[in-house]
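Heads up, one of the protein chains got dropped from this complex, but the rest are sitting where they should.
Presenting chain A:
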Amino acid sequence: MTKATSVAAAREPGSRAVRTRGLSKSYGKGVLAVDGLDLDVPYGAVFGFLGPNGCGKTTTIRMLLGLIAATDGTAEVLGEPVPERSAVALPRVGALVEGPAFHPYLSGADNLRRLDAVDRTTDPATAEERVSAALDRVGLVAAARKRYRQYSLGMKQRLAIAGALLRPRELLILDEPTNGLDPQGTREVRSLIAQLAADGVTVMLSTHLLSEVEQVCSHVAVMHKGKLITQSSLADLRASAVPGVRVETASPEAAAEVLREEGLADVAVAPGAATALLGGAEPEKLVDALVRAGVPVRGFAVVRPDLEDLFVSLTGEGFDVSG
């Protein structure tokens, strides 16, 4: 993987592993599956590509991989315009698109051999070695000779990841890689992604699982109904989240009154608690004011919204399938 690292280091600042400008795809008239996407995936990032099912993530990935043609806009992968120069870019890209797909009556190892055989840019002399290494990396050595049709969903998913790791890659585009895995498998795949990222591989991870993004990603982009709503580093996104205060008390009305007097916005009353946005107020002074006003304070907390709250505030709705 040192190869990938040195390549990443050689890039000019500002260059991107994936860059799209105004990328759009419409199916039929007027229905935009992807609408003017400006995506920037920095080299070395673990880029969480987040959005509900049906929001256009997979369509975007298919355009990056040259499977479907964009209606409008441009895309670059590893600095090469796609699909024009896919032949140059894609050997360095490992991809998992919309779940695993293999020949059911071939064994796992034979399926990987076939994938390697169709790649003209690999060395046939090292094929066996690379197939075993890839199987080993995803923990499938024991099932290597089993027919693919007998694999469980989790094993299929692992085999697809092994396929993406058949040769050193600079970029991995993984669409829902933990789909169908048990908790143990999920943890293994996440730690595998972390290892690869540490080796300098850029990872673009499409998911609808917020927890996955929180655990493994350095950057995040949120897509909703074909549009990009936000993209930034995870740290920046968290910092942009507005903290709130929560006062637990037997007299929430009185507490709310005090918070209003202190000039806090969005004051709300709930059974047994009052909440508001912290804004520029100092939490210590708020506690002091509450106590002096005789509010029986049972608990006081500064609450940072988690990713899910942020997501709801960005999309204005819950994390459901968008039409």
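The rule is simple: a contact is a pair of C-beta atoms (placed from the backbone, for glycine too) under 8 Å apart; a residue touches a chain by one contact, two chains touch by 3 or more; residues count from 1.
Throughout what follows, contacts and distances are computed from a predicted model.
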Listed names "Aspartyl/glutamyl-tRNA(Asn/Gln) amidotransferase subunit B", "Cobalt transport protein CbiM", "5-oxoprolinase subunit C" or "ABC transporter permease", with the criterion being the UniProt name of the chain not displayed: "ABC transporter permease"
Options A:56, A:163 or A:226, residue touching the unrepresented chain: A:163
Omitted-chain contact residue, chosen from A:91, A:139, A:180 or A:279: A:91
Contacting the left-out chain in the complete assembly, out of A:65, A:234, A:264 or A:310: A:65
Positions on chain A where the hidden chain makes contact: 3, 6-7, 9-11, 62, 65-69, 86-88, 90-93, 95, 97-106, 113-121, 124, 163
